[in-house]
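Take this structure, written in structure tokens, and hold onto it; I'll ask about it next.
The complex is shown incomplete by one protein chain, all other protein chains being positioned as in the whole.
This part shows chain A:
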Amino acid sequence: MSDTFRNRLMLAVALVLAAIYLFPLYWMYITALKTGSAMFATPPKFWPSEPQWSIYAHVWESRNMGRYLWNSLVIAFGSVALIAVLGVGCAYVLARYRNVWVDIGLFLILMLQVLPASLMVTPIFVGFSQVGLLDTPRLAVILAIAAKSMPFFVVLVRATFMSVPMELEEAALVDGNSRIGAFFNIVLPLARNGILVSAILIFMQAFGEFVYSKSMIQAVELQPASVGLNTFMGPNTNEWNNIMAYATIYVTPILAAFILLQRRIVSGLTSGALK
């Protein structure tokens, strides 16, 4: 068996595996384009005969998706900004030193990373309502997401800082830079890519966040798209083509960003989580 043949065979099998695995995604895109009757046809059609392209505009209008997505963006950008401002410095210090205190700090951060949001939401909700934070529910959700996701961000960014050689920073200090100067002019630019990838991962998570938003945001006009999708899916719904169109609009930008940045995201993720 020649090498090229083997490679082609492997590639073919890999494509089949990927197609099986990604079938749910395909089914979402196809269902969105089906008419109401084609959707419930038996046997189901695996290719839409008369694609309904107008469904996207219809769902966008009728479900007020612009408002939902805007709220998702506000929450995601707010959380990422807060996490980045607080987390980068923390990760830098934890990467720069090796002592008992750093070990304790890392241990605490790893422990905080694992707390399930649906279990933490009860005390956070009661506490926030007592200090009046629920009057600004989107800010409350941003704070809760930041507390939940910052440990993960710190672990990822710390791995990036570990790969920046310390000699460069020391050289800058010898040349008369202050610590602040060396941090902003030397270390931060060198770690920029890793920070960016981690921030994108956090952004994707915050963009789809559900538990905190569902529990803390009562006003419909402030709810993000995940809560909007949940409201759309009533217990006995049969508008599956509309729901899938909603899901398509919601998820396609994330998928596009992921496929563009795939290589970097995967390597950033693996460096932080295991090695």
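Annotations for the structure displayed:
In this section, contacts are C-beta pairs under 8 Å (C-beta built on N, C-alpha and C of every residue); 3 or more make two chains touch, one makes a residue touch a chain; residues count from 1.
Rule of thumb we're sticking to: contacts and distances are computed from a predicted model.
Missing chain, UniProt protein name, picked from "Lipid-transfer protein", "Aldehyde dehydrogenase family protein", "Spermidine/putrescine import ATP-binding protein PotA" or "ABC transporter permease subunit": "ABC transporter permease subunit". Touching the missing chain, out of A:136, A:193 or A:262, is residue A:262.
Check A:49, A:64, A:122 or A:193 against the missing chain and you find that the one touching it is A:122. Within the complete assembly, A:247 is the residue of A:75, A:217 or A:247 that touches the hidden chain. Contacts to the hidden chain, counted on chain A, fall at residues 6-7, 10-11, 13-15, 17-18, 21-22, 24-25, 27-28, 31, 39-40, 42-44, 86-87, 89-90, 92-94, 96-98, 103, 105-127, 129-130, 143-144, 146-148, 150-151, 154, 162, 178-180, 183, 201, 204, 207-211, 214-215, 225-226, 229-230, 233, 235, 240, 243-244, 247, 250-251, 254-255, 258-259, 262-263, 265-266, 269-270, 273-275.
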